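Report on the following structure.
Every protein chain but one is kept in place in this view of the complex.
Should a chain be cited, it is by its letter among A, B and C, assigned in written order, with residues numbered from 1 in that chain.
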Amino acid sequence: MRITIRLFGRLHDLAGATELVRELAGAATVATAWTVLAEEFPAIAPYARSVSAAVNADFAKMTTPLADGDEVAFLPPVSGG
Amino acid sequence: MRITIRLFGRLHDLAGATELVRELAGAATVATAWTVLAEEFPAIAPYARSVSAAVNADFAKMTTPLADGDEVAFLPPVSGG
Amino acid sequence: MAELIRLVSGDEPGEPPAGHGAIVTFIGTVRGENQGRKVVRLEYEAYEPLALRAFGVIADEVRNRWPSARVAFHHRTGSLALGEASVMVVAASPHRAEAFSACRYVIERVKQIAPVWKREFFEGGDVWIEGAAADASDEASSEEAYRRACE
Partner (left out) sequence: MAELIRLVSGDEPGEPPAGHGAIVTFIGTVRGENQGRKVVRLEYEAYEPLALRAFGVIADEVRNRWPSARVAFHHRTGSLALGEASVMVVAASPHRAEAFSACRYVIERVKQIAPVWKREFFEGGDVWIEGAAADASDEASSEEAYRRACE
């Protein structure tokens, strides 16, 4: 399946991109997308424990399954206000 | 001594006056002024326990001594806001 | 209101701007209903020189309790229509906790000790509202206001 990955805050600085399109094989979840991304950009790996995620602009968990065409967003700890 | 008494809120409705000048004999305190007033206007007597007082526009106690020319104010429970 | 905000969030001349990142305001307006009565308007009476003194007491208390906070507040008098603001409080502080607490503390203290009286005109009559016996030196009521301010 083909998914769009969006990166925010320091994550897009570390990966050098705000939006990426990647192919995932088989039954992928948000965690799959994160693993693929962290292998490609090891600098983001330390965020594994603090990152949260959204799928199609709704809050999601690492276990949320993905479908072809989904938009997955990875969110570093937020700092609004 | 001659003192000016000011009444606020429901107290001036009950006494029918906002400002009164009265003569007090001897070593008078705020309590003396209140007693004189409550005798003249029995309707205000129930406020004996909830009334507070000011002398010359500063917070005072019932035991505060008065001097000639003082302005004593009697304040029913307040209700600003 | 904008004037009160300017008062508390403005910086001293020559200082770097915007040290006070949190501004909390409270506005009290005249409600159309009170204890089942249909309110038509309110009339506020104040003992003005004593009110200013009470406001000074409150400002001093805030300075002692939250040294980093600045507050400004105003109470109107006279006849107020429904929806009109009767009281405004603005508190500014570097961080939000103090600004919320100082703002809440001020309105609690104004209600406890400011020599202001509210006469409610409702459909069918009028009544003087009476709340707290004003005692600016009563520690217990100051502590109660502090407790409500949650700090």
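Quick note on the criterion: a contact is a pair of C-beta atoms (placed from the backbone, for glycine too) under 8 Å apart; a residue touches a chain by one contact, two chains touch by 3 or more.
Computed from a prediction, not measured in an experiment: that's the story for all the values here.
In the full complex, the chain left out of view touches A, C. Even with one chain removed from view, chain C keeps its contact list with that chain: residues 5, 9, 16-33, 38, 82-83, 94, 96-97, 99-100, 103-104, 107, 148, 150. Across the interface with the omitted chain, chain A contributes residues 6, 8-10, 13, 50-52, 54, 57-59, 73, 75-81.
What we mean here is this: only the chains that are shown with their structure count from here on.
Per-chain CA centroids place chain B at a distance of 26 Å from chain C. Per-chain Cα centroids separate chain A from chain B by 74 Å.
Averaged C-alpha coordinates put the centre of chain A at 48 Å from the centre of chain C.
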